[in-house]
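All remarks here apply to the structure that follows.
Missing here is one protein chain; the remaining ones are kept as they sit in the complex.
Chain naming follows the written order as A, B and C, and within any one chain the residues start at number 1.
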Amino acid sequence: MADIEKDSHHIIRYPKLVMVWVFLLLLTGLTVWVSRLDLGVLHVWGSLAIAVMKAFLVIAFFMHMRYEGRLLRGLLLLTLVTLAIFIGFTFFDLSYR
Amino acid sequence: MDPIIQTTNQAVDPVFKFIIGICILLFIVISTVMLVFTFRYHRSRSPKPTSVADGNIWLEILWTFIPTLLVMAMFYYGWAGYLALRNVPGNALEVTATARMWSWSFSYPNAKTSRKMYVPAGRPILVNLVSQDVIHGFYIPAFRVKRDVVPGMKNHVWFIAPQKGSYDLFCSVYCGTEHSKMLATVEAVSEQEFNDWLNQVESHHEKISGRKLLETLGCLGCHSLDGTAGVGPTFKGLWGSKQIVLTNGKERSVIVDEEYVRRSILDPKADIVKGYQPIMPVNSDLRENEIEELVEFIQEIGGHSK
Amino acid sequence: MNSSNHPTLPLTSFWNDTGKCGVSAWVFSTDHKRIGLLYLYSVLISFLVAVLIGLLLKIELMAPGRTIMGPVTYNALFTVHGVLMIFLFIIPGFPGVFGNLVMPIQIGASDVAFPRLNLLSWWLYITGALTIVLSLFTGGGPPDTGWTFYVPFSVRTGTNVSLAVIGVFIVGFSSILTGINFVTTIHRLRADGMAWGRLPLFVWSIYATAWIQILATPVLGITLLLVVAERLLGTGLFDPSRGGDPIMFQHLFWIYSHPAVYIMILPGMGIVSEIFPVFARKPIFGYKMIAFSSLAIAGAGSLVWAHHMFTSGISDMAVLVFSFLTFVVAIPSAIKVFNWVSTLYKGSISLEAPMLFALSFIMLFSIGGLTGLVQGAAATNIHIHDTQFVVGHFHYVIFGGAGFAFFSAMHYWLPKFFGRTYSEKPAMISWGLMFAGFNLTYFPMIILGMKGMPRRYYDYLPEFAPLNLISTIGSWILAAGLAIMMINLFMGLLKGRPFGSNPWGGATLEWTTPSPPPTENFDEEPVVTHGPYDFNRAGVP
Partner (left out) sequence: MIRKMEKEYAGAKLGIWLFLFTEILLFGGLFLLYATYLSSYPREFAIAGREMHLGFGTANTILLITSSLFAAMSVTAVQQGEIRKVLNLLGATIICAMIFLVNKYFEWSSEIGHGFYPDSPRFSAGPIGEALFFSLYYLTTGLHGFHVLAGVGLLTVVALKVRRGAIHAGDYVLLENSALYWHLVDLIWIFIFPLYYLVL
């Protein structure tokens, strides 16, 4: 069908997966190191940014999202946006109480 | 909207008229058109469809645009009225309304408390809302004001009673068995009468009577003093009587004495009198002398049957 | 094989063409039509129980003071009424019954994408329903919290809330799986030629519904688990004395439960969009706008939850934002209404039972929706929040809207699956009684709310008595109509006239297969050549 790409059976070679793993470990190290610095609020955002990078790697490579069609990516985005809205809009209440 | 409103009704009622007016109009137009079409194009009069039109971009734009305008107007007026309900006038008299299952009590700046809410007519009243247990709702329909009474949260509401008179106050948020009995009265009186009432101080040394306590704590909502059946057992003839109770699901019989009454007040779930529901709220905020008063009073009215 | 349970049906329908007709061939069947009928029966049982409870509620409210029950019973009954109606009837009802029965055929598929998952959904539904029923008779007795389970009351009450909540959780899981199944089905199993622009509008509405089921239901799931944790472990997350915030529970609850009201109404709207063109013999007006507005309602509907909390103490900023968005979500509904009415213009309208229910849907849903606008405006909401006005509003949209659409669909589609049909005259009479009784029951509630009578009130002040009495009498007329309708449908579907493959003259795919359809739905995979409302080519794919 049109909305799946031919590439859905894409094979990712071992070395690439291991590379991703190495990156993930490096990022884990980085985030632990950053947490030792005295950054105040930036802590939260910094750690989250690193977590997002890790999540991106896992989704793109381990979960093959890079090789999926537009449909799945769109739907994943939809889900994340929905979650962000649920959390974000709650703060219309909390931040202004 | 007029920014300087006299009463809370003036903030709300015009909005009602505006929105409901538009709604009725829309409803009449839509139903009429629909019914006319149904009649005119009924198969008996219109055996074959005379059009195959399946859309019209201009109509779509029209009936997206007009409703948008209408709802935005509704939104705006609704919001403006709401702001008026939120902006407390500076000279408001402060009263604290305390809600518990299932009664109200009102206290005034000079520490006077009352079961009825006395207010001076014509003066803005700021009510601070405090809950002792679950969420309740402070609702005076006559003044169009309502605010939930949430434990741990500082909510408030304000209103003006335009005229002297008594008004109903409801608990609007469902709060358990006697939710619908959790009523109180707002007595709007003249400024003079109000001040007299307020300053008629009950001396602080005087002991708060047991009966008064039963009233303010809301016990009498469930337990009668005259033997009539209620949600909970009556107090009449209770003292010294033998009761079958369920303790941890096991039946046993007890003689009502001080220890039993105390336990029932402080830990109502410990012994449940057979045939009644385990619904009594915990009274963790009672002081020792208050408990003594209660026990004494229950003994007083219940003892004579023995 | 044995034709005893459906005497004269052709041997080629899903009732018997597999040769398996016993009970276990039904409750373990993976055929979407059988599962749809299983849902129909189970959902109707919940409905009838809940509706009888509704009748009892009204009798209690006939006069002030105690009429037939005490407050403890009343509180338990309205809770059970709400829980059964919402979680066991209307939310699983549309997707479970008509989504299952009709949607796969309408897209030209032979079944849903995951037939076994579909069966699991039904079993989960049954498990959840039984758990809820069990909660009524064990532990501290039936829950008395209202269907909203607000903390802290739901944590403090001694009734059997934990078990009931777990039951709802299981039903929610079933709903999620149905949603996943349907989205996948609609994406993957459309027949050749069934382009998105040719999807029947019912399928569009089921698609939008399924997305809400997928994205919103998990939030309810975790919220309910938290209530259980709060009760059993004392986690204190919503307990103010330990820093928790009861308002957060309300946020989480409504993040699901507002979108859920669109789970209830969207399929109903889809059904009306099917019935209007068929009974007016005219293509639907504004196909694209109706399809798009379903998605818009699902999307925008996820952004308005806090309009249930305007008086709760949320910030004024939140009131501003959520009141605004509430009005935005009304616009796509308005678009739909205008397009439906225009479909009638210059048509050739026949007023058979499905059409009568669909026409009254428009009127009742409009009243319900317009009262929704009164509630959405911040100032007016303050006065009518938690009053009978709200009760009036939601019975108009749920019962008058979704419920009447459901009845419409029962008259329109069920004969297709039973191969027999009901008699027209009792159907008309029952419709008339229900329509009149309905308004008599619920319009007084709207007025009562304006006068200030709160909801969930077992007892009320004497000044509210006359309108309550009228409402109670209305509920009896409604009950009479409902009973006639049920009996007529029941008798007709079992013993009535035979029903041909396309008596209504519909142009969607379900009318190209025999009534009842064979297990595989189509003799050969259809190749779709025209749109769903192209009546010149009705009867061929």
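Here is the rule we go by: a contact is a pair of C-beta atoms (placed from the backbone, for glycine too) under 8 Å apart; a residue touches a chain by one contact, two chains touch by 3 or more.
These numbers were taken from a predicted model, which means no experiment stands behind them.
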(message) If I'm reading the header right, one chain is hidden. Which shown chains does it touch across the whole complex?
(response) A, C
(message) Considering the complete complex, identify which of C:180, C:295 or C:436 is in touch with the unshown chain.
(response) C:180
(request) Have a look at C:61, C:165 or C:219 and name the one touching the chain we're not showing. (result) C:219
(message) Touching residues of subunit C against the unshown chain: what are they?
(response) 113-114, 117, 176, 179-181, 183-184, 187-189, 214-219, 221-223, 225-226, 229, 233-237, 242-245, 248, 251-252
(request) Could I get the residues of subunit A that touch the absent chain, sorted low to high? (result) 1, 4, 8-9, 11-14, 17-18, 20-21, 24-25, 28, 31-32, 34-35, 43-44, 47-48, 50-51, 54-55, 58-59, 61-64, 68, 71-72, 75-76, 79-80, 82-83, 86-87, 90-91, 94-95
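Following the convention adopted for this analysis, only the chains that are shown with their structure count from here on.
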(request) Determine the shape of the graph in which chains are vertices and touching pairs are edges (line, ring, star, complete, other). (result) line
(request) State the chain with the largest centre-to-centre distance from subunit B, centres being mean CA positions. (result) A
(request) Could you tell me the distance, in whole angstrom, between the mean C-alpha positions of subunit B and subunit C? (result) 31
(message) Rounded to a whole Å, what is the gap between the Cα centroids of subunit A and subunit B?
(response) 48
(request) Compute the distance, rounded to whole Å, between the mean C-alpha positions of subunit A and subunit C. (result) 37
(message) Using the touch definition from the top, which residues of subunit C touch two or more other chains?
(response) 247, 313, 316
(message) Quick check: what residues of subunit A touch more than one other chain, meaning two or more?
(response) none
(request) Report the residues of subunit A in contact with subunit C in the complex, numbered from low to high. (result) 1, 3, 71, 78-79, 82, 85-86, 89-90, 92-97
(request) Give every residue of subunit C touching subunit B within the complex, in rising order. (result) 70-72, 75, 140-141, 144-146, 150, 152-153, 156-158, 240-241, 245-247, 280-289, 310-313, 316, 319-320, 323-324, 327-328, 330-331, 334-335, 337-339, 341-342, 344-351, 359, 362-363, 366-367, 370-371, 373-374, 376-383, 385-387, 450-452, 454-461, 533
(request) Going by the contact rule at the top, pick out the subunit C residues touching subunit A in the complex. (result) 187-188, 215, 219, 247-248, 251, 255, 302-303, 306, 313-318, 321-322
